[in-house]
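Since the structure comes first, as structure tokens, the remarks are kept for the end.
The excerpt is restricted to a subset of chains, each kept in its original location.
Letters are used for the chains, namely A, B and C, taken in the order the chains are written, and counting of residues starts over at 1 for each.
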Amino acid sequence: MSSNSIGKLFSYTTWGESHGKAIGCVVDGVPSKIKLSESDIQQYLDRRRPGKSKFTTQRQEDDKVEILSGTFDGFTTGHPISLIIYNKDQRSEDYSEIKEKFRPGHADFTYWKKYGIRDYRGGGRSSARETAMRVAAGAIARKVIDMKIKNQTKIFGALIQIGNSKINYDNWNEEFILKNDFFCPDEKIINTWQELINNARKEGSSLGAIIEIHASGIPPGLGEPVYEKIDSDLAKAMMSINAVKGVEIGNGFNSVYESGVSNVDEMGIKNKNPIFYSNNNGGILGGITTGQEIICRFVVKPTSSILSSKKTIDINLNETTISTKGRHDPCVGIRAVPVGEAMMASTIADHCLRYL
Amino acid sequence: MSSNSIGKLFSYTTWGESHGKAIGCVVDGVPSKIKLSESDIQQYLDRRRPGKSKFTTQRQEDDKVEILSGTFDGFTTGHPISLIIYNKDQRSEDYSEIKEKFRPGHADFTYWKKYGIRDYRGGGRSSARETAMRVAAGAIARKVIDMKIKNQTKIFGALIQIGNSKINYDNWNEEFILKNDFFCPDEKIINTWQELINNARKEGSSLGAIIEIHASGIPPGLGEPVYEKIDSDLAKAMMSINAVKGVEIGNGFNSVYESGVSNVDEMGIKNKNPIFYSNNNGGILGGITTGQEIICRFVVKPTSSILSSKKTIDINLNETTISTKGRHDPCVGIRAVPVGEAMMASTIADHCLRYL
Amino acid sequence: MSSNSIGKLFSYTTWGESHGKAIGCVVDGVPSKIKLSESDIQQYLDRRRPGKSKFTTQRQEDDKVEILSGTFDGFTTGHPISLIIYNKDQRSEDYSEIKEKFRPGHADFTYWKKYGIRDYRGGGRSSARETAMRVAAGAIARKVIDMKIKNQTKIFGALIQIGNSKINYDNWNEEFILKNDFFCPDEKIINTWQELINNARKEGSSLGAIIEIHASGIPPGLGEPVYEKIDSDLAKAMMSINAVKGVEIGNGFNSVYESGVSNVDEMGIKNKNPIFYSNNNGGILGGITTGQEIICRFVVKPTSSILSSKKTIDINLNETTISTKGRHDPCVGIRAVPVGEAMMASTIADHCLRYL
């Protein structure tokens, strides 16, 4: 029940600091007899890995995951799966300037107020580096879902907006998503996004982004009213990702522009099965999946670590300014795509174990 | 750890159906020696009470709450506080048509798929009637916060948008909020909203809304990284309210239109204390309160119970149509304001008990 | 996650004071479509009811339970079941003497130290009256088990020792248990026990007891290593009963007198199924059920409310003496039998939902 744990039946606990020896997690609740190897996990970590492209941080981490427990002869045993990734490229000298200054927009000030001690090397526990372990746990969650729903589900995310530049849904090409550095489904927008990122870098600034996660093939019935609705659990999971400031399901905030008449998803029968004629509710009604595609969106604010000089204070309560050098993502939302997928996967896995 | 419970140290469990004998909740974790009477709770229930104005459902419930346990000589004892409200105006005849049909946009279909049995009288447990007990628990949460933070906090909500009509923040008048039927802070928009509601009614339709909740006077340090961040817990709490489809903190989804330079909340010193020059982050950094005002917004979709005829199916999988008569809120978002306040209060109370 | 709740998937929360308006509980996690009426619960409450025989307290409570939610047309709906029993025979005048004095051996002193306020009318929340709701929840747990294990289980308890008088296991007669006032399986010992109780009463004293709970028909596989072993959960559940000071499984403390050779339960095959040639481990190995009968024993200390005068102090820290008048059980262990059964049932129901 620790605050570094998430999930009820499929649950995991993460640990480790950005610039410590290692990061890791313990995944519990995984049923036995699921085939699982390190490469099953590694493929998802590779998507999130820093230093992959020029549009993300230049920190070089190979992020090689090691399974320390919970499998035997290549299969899960039903016991906790411990994963570890050793940090390689800590370079803590980059962080000397922020030792006594609070980076505005970061957790530096709140951690210091709350804990009275702060691992200033890259944010310690508040760093987005923690999300690597979410991706690792998410890979195992996918295995659990596949076991429960017989390999019929698909969970994937896409970046749909950077700054003021939003994709055109008519150009949606799912296959393209993994073929570009932005997890973008709209090939025609790529050039604009590259330019936006390059400009933001030049200006010593950064950009926000919106990510959309889809889960299809999910049967109706997942979700536990009234406080463990699947959308409640998704909201909690997505909001816990670094820099996320909003979460929505289906039409989300745009629902306000719909009328009751236009927003309702009408139903009918096709091949003797219930169908819906629209999916404004994003696959969830009353906190329970309908069987339609689950659609969840979240916004990632512009990276707070920027080169431009900003007013701040230090731990001795002196006014000062700060310009965050170092290797930062100009748009941290890009690497949040696989993290959002992972949170979707672990939330669904948890509810699969509770219901199926 | 039931799915009808919320909170870790300040926690409550709700029970009861829309058209059953009664609804109630059990609030646990309340410290001893807090003065508490039924009127402390009743005042908040009265804000949410149905039948109050012509803009909400005409169901008549006086919603008189009774404390059954947990107090002695007018003070809390540290033991569970059981609250009950007997249902008065069930009128279940109104619901005969929906006995075998699924109201689209409602939980009717998903409850039936999940549970195989359905209290068709007004939605049973999926009805917004459940939220009365959230408001009751929220009233007790406010008492806990007052004890912990010495009566310095203020938690209140306002309706900021109905349909496409959004308030003008320049007209914000906090005192006006409790003086109108919409919890609206902008006196100049009232006529428009009345007209919108009346039109929606005439057209057999309904309207969505956006609610904004403020909490001020909250000290820095509340929130438990990384999975029990206070914004994660708020997102979960708000998303669990009936018909909510999105939650955001501070700038929320609009953060995507900001640059790193413009979005960062710079800091300085005033009277020897740290201050922020803006509050784009809504009072939360790294999942921990900064000491600034917490600002949370959520969207409520247009009420799904509408008079207009819509395509649906019945429990025997026949196609049919439905037109939901009965006494429904044309804009259920209005009565969601006190519910959102209550969820804010209980989330903060929970984190107060964990940190202060 | 409140401290007045127990169980993970089958869970319940109790509330109410000995001399308040009512006591109650909310049972959550009950699957839908189980036939359930008040009489299903009442039969178990009647076993525990005070005032039933001259060997228990003379407080007269009919303990009529009412279901307030969670059922529809006689079946469970999957939603929380709220139960209430109104207190009838509070007679709080009996408790005037203990208003300012701490009854030694009771929770009076510790509640006062912890909470700084105390419902002195009969112990408030620390009274054994709370256990009525455990019995009610246990009745529902039995229904859940019957659904999951197809009516093949039997859970029952017996009193095996009062004071220094222990039953002879050779005389064990299961049918006799519900035919006497002591839940005693050994008809030959009844006279001795009656005499013991009468003497204790005359001497203004009281007696301890040992209760043994059996659960048969339980399949192998229930229990979650390593911290939610079924014996861990049973130990927690039994120890939470008022006045219980010890819990053991199978041979329990007598294991220390066995050798490894004599204590091991050897295995063989019978009708192609695994069998055990003994049950020293009480049906549990490694925290998981073996399929054998689960056997759990617990000790209830002599009732602390006694007529004899004892040294104590008052809330103003003056030395004084106290003699507890009122209507008390001379051997509270007797009425603990149905409570122990209920805790066994709810623990097994919880693990059924987690595994089966």
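One rule holds in what follows: contacts are C-beta pairs under 8 Å (C-beta built on N, C-alpha and C of every residue); 3 or more make two chains touch, one makes a residue touch a chain.
Computed from a prediction, not measured in an experiment: that's the story for all the values here.
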Whole-complex copies, counting every chain including the 3 in place: 4
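Please note the rule applied: only the chains that are shown with their structure count from here on.
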Chain of greatest Cα-centre distance to chain C: A
Whole-Å separation of chain centres (CA-atom averages), chain A against chain B: 27
CA centroid of chain B to CA centroid of chain C, Å: 39
Rounded Å distance between chain A and chain C, as computed from the means of their C-alpha atoms: 46
Multi-partner residues of chain C (at least 2 other chains): 1, 79
Partner chain B, residues of chain A touching it in the complex: 1, 3-6, 8, 14, 102, 104-107, 109-111, 113-114, 125-126, 130, 161-164, 200, 203-210, 220-221, 223-229, 231-240, 242, 245-253, 255-261, 263-269, 272-274, 277, 280-282, 285-291, 299-306, 308, 310-313, 317-319, 355
Chain C-touching residues of chain B, taken from the complex the two chains share: 1-5, 7-8, 11, 13-17, 20-24, 26, 28-29, 32-33, 68-70, 72-73, 75-82, 84, 114-119, 124-125
